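Input: a single structure, listed below in structure tokens.
All protein chains but one are shown at their positions in the complex.
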Amino acid sequence: MQKMPKWADIVLIPLINLFLAFIISGFVIWSIGKDPFAALNTMIEGAFGSTNGWGYTLYYTTNFIFTGLAVAVAFQARQFNIGGEGQAAIGGLGVALMCLMIDWPHWALALPVAIVGGAVFGAAWAFIPAYLQAKRGSHIVITTIMFNFIAAALLGFLLNGALKAPGMAAESPGFPEGATLPTFHDMLAPLGIEFSRHAPANISFLVALLCAFLVWILIWHTRLGYAIRSYGRSETAAKYAGISPTKIIIVSMLISGGLAGLMAVNVTMGEAERLVLNSVEGAGFIGIAVALMGRSHPVGVVLAALLFGFLYQGGAELSLWEGIPRELVIVIQALVILFTGALDNMVRNPVERMFLKLRKGA
Amino acid sequence: MNSAIDTGRQETAAPAIELRGISKAFGPVQANKDISISVAKGAIHGIVGENGAGKSTLMSILYGFYKADAGEIHISGQKTAIPDSQAAIRAGIGMVHQHFKLVENFSVLENVILGAEDGPLLRPSLTKARKILTELAAEYELNVDPDEIVENLSVGHQQRVEILKALYRHADILILDEPTGVLTPAEADHLFRILRNLKNEGKTVILITHKLREIMDVTDTVSVMRRGEMKGTIKTVDTSPEDLAERMVGRKVLLQVDKAPATPGENVLEINNLSVIDDQGVQRVKGISLNVRAGEILGIAGVSGNGQSELLEVLGGYQTATGTISVNGQEIDLTGKFSDGQSRRNRGIAHVPEDRHREGLILDFSAWENTALGYHNAPEYNKGALLMDNAAIKADTEAKMERFDVRPPNPRLAAKNFSGGNQQKIVLAREIERNPDLLMIGQPTRGVDIGAIEFIHQQIVALRDQGKAILLVSVELEEILSLSDRVAVMFDGNIMGERQASETNEKELGLLMAGMNEEAN
Partner (left out) sequence: MENLDTIIQILDSTIRLATPLLFACLAGLFSERAGVFDIGLEGKMLAAAFMAASVAAVTGNVWLGMFAGIGISLILALIHGLASITFRGDQLISGVAINFLAAGLTVVVGQSWFRLGGRTPALSGEGRFGQIDLPFADALRDVPLLGPIYSDLLSGHTFLAYIALLAVPASWFVLYRTRFGLRLRAVGENPGAVDTAGISVVKLRFSAVIICGVLCGLAGAYLSTGHGAGFGKDMTAGRGFIALAALIFAKWRPWQALGTCMLFGLLQAVAIRYQSINLGEFTVPVQFMDALPYILTVVILAGFVGKAIPPKAGGEAYVKER
């Protein structure tokens, strides 16, 4: 006997959760003496009101698709990867090394190599926590958190030393001209569509969508995906079925870390065009909210990433025009994680009861 | 119901417990329907019924674990509200749960005083409990070392701790839920002595079980439950196991499986000197040797936890071991390095595991996804080098559900939404239809209703008659005796003895299960 229809589970409940998170966020805005509706207006206007706004929104969305997919793939194997932040940072190192390696003649050559660099470095950073979880039972939540701190220290060391460009700032030298990725402006101009020249959204967005599609294929249409899902739902049954827990933990975490590392293609190669300190800016953590909200499904992840892209860009506008700090987005992110992740049953139980009542009445 | 007595009236004193019109629903499931029952003081009263008949729910209501939707509870003639376990304890009710409620890394004393401490500091309570435990041990044959850590105790002793907990709280009414499931026959006999001692001291005992033999042996009166309803209360002397079984199921049942004598062929499975050491470093299987021939059912009897599960895990390829195992004359790797569950399946070994909720099924997966469990690499379930053929799996599942009469026959429904019997049929269909040379099957009918039991038993016998080798593990002696051609008994990781099923009986097997080998004496 199913307790409620599937659409209620994947659409209705997340929407109610989101609504609750927004109500409380509105209350926070109101309590610091601002008008929540005006704030919402500013956010929507800033995020979707111009191609420049769209350009930023989709730029952030790209990041969150990568990190959201990273968390989602790990979730499918019931691993909670909080290390997206560190994996993306180290992925940035990989992308930077690839971009600086040779004087690239054309971005089309540089991009695949940078993708490999970001994914491999990100995956490598996930490997040790994954290995320790699989082989020694070290709690992956704690180890990935620790690896975030270690990654930050490592990058601080490199960007103040070996990789440092001349000058004051702790950053790498700029990438060669030939490693510059086409932005939406560059891509849409030949089609006769005017898109803001300054917005950072770039071809990485398409890479992100492609990754979402590949993750969908992987999880629901391949043997590896079947094994990952089996292990994620029942370790004992997976062992019975001849699925190796060690292999699944490590492989799913490598994929997860690789996806997180790919975020750097967007940030480091697509936007900054050099490796800077703290380039990830919390996107690794937002991936948690995105994956929870998107029910660990690629379609859900893309939609939730768009939502957070909007919040991020809208939040930037808020700090610019309304004097509300950008950290408001962290509050909203926290509330989304709280309601969709931890307080899920608070909404789910009454909704289930409602459907049960409806069915009895019918 | 000519043998039914008018509940409780022959006693002049008020009954120890009287339940009136108890009803309880869990969502759409009506677990208890208008149940009334009366238990006389100083009686041992049995409650029998199939799995899911509502026995445990009823007792949980009496113990304040659940709140009844309707009905009244009277204790010694007084209407009593039991909103929580604390109230039940105050009313003099103690309960020994099927799965013990002990803190394993606490001492016996700490477990006994937990929740019944005398003050905010522990020391006075511990001193007092030590004294009382000594007295209780002498009075009821309940000896157990008060300072031992519970996880170091045998299962039988852990059960004594549970009984001591109840008596320490001055329980006059003791409820035991399936208390013998984990005990050897000898330990069960000791338990029954304790229960009779309790009765002689004027305590009332309620025994919940599905083992009819125990009811006949130890109870004064017995109530039968079926599908959430009370089907009457009888004096034990006025009934028989056949009569009780019929009342439990609601129709005549054959307690014996209909099968022709086996015509065994070549050895399919040969096990030599097999030893298993588990993750905790405990040796679970101690150098056993066994063989199973084609067209034969070898039953492995034993109280659970004596190495049978580990034997199945080794054969299933997810537990390492030493020794040798060959299937159809070819040795299989036991180190875990060169083989796993996948390669075992390729060698023609199929496995219906003991616990379908933990191993046999993924409850959140749909029926079709479960049909691929363990066979997701099978060529017919895949297309190309990378992709799985989900449509083919669905079609195959639908066909299997048809042949095994799984209801509802919907491959998209999640496994958790099927009843126990239908879940087991999904697992059986998956494993049997692979046409294996060797089928391992653990606890084939645990948590399965009687109708499905008959079907499952027929399937197993039919497979044998096709010339397959079958290794059956069950803790139900009756099932072992009625299905097997040969029986091996495991105790403490050893094979205590092997018998032809036709030449042995429950008594002999029971002694072997307790580790007593008369030949050795």
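Here the chain labels run A and B in written order, and each chain numbers its own residues starting at 1.
FYI, a residue touches a chain if its C-beta (ideal position, glycine included) is under 8 Å from a C-beta of that chain, and two chains touch if they have at least 3 such contacts.
Because the structure is predicted, anything quoted here is derived from the model rather than measured.
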> Of A:8, A:97 or A:132, which residue touches the hidden chain?
Replying inline: A:132
> Of A:60, A:121, A:285 or A:312, which sits in contact with the chain we cannot see?
Replying inline: A:285
> Quick one: which of A:97, A:145 or A:356 touches the chain that's been left out?
Replying inline: A:145
> Tell me, which residues in subunit B touch the chain that this view leaves out?
Replying inline: 26, 56-57, 63-66, 84-89, 95, 97, 99, 101-106, 110-111, 113-117, 119-123, 125, 165
> At which residues does subunit A meet the chain that is not included here?
Replying inline: 28, 32-33, 80, 82, 128-129, 132, 136-139, 141-143, 145-147, 149-150, 153-154, 156-157, 160-161, 285, 288, 292, 324-325, 327-335, 337-338, 341-346, 349
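Throughout what follows, only the chains that are shown with their structure count from here on.
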>> As a quick test, compute the distance in whole Å between the mean CA positions of subunit A and subunit B.
In response: 47
> If you look only at subunit B, which of its residues touch subunit A in the complex?
Replying inline: 27-28, 316-318, 340-345, 351, 353, 355, 358-365, 369, 372-374, 376-377, 382, 386-388, 390, 413-414, 417
>> Going by the contact rule set out above, which residues of subunit A touch subunit B in the complex?
In response: 1-3, 217, 220-223, 226-227, 229-230, 233-234, 236-244, 356
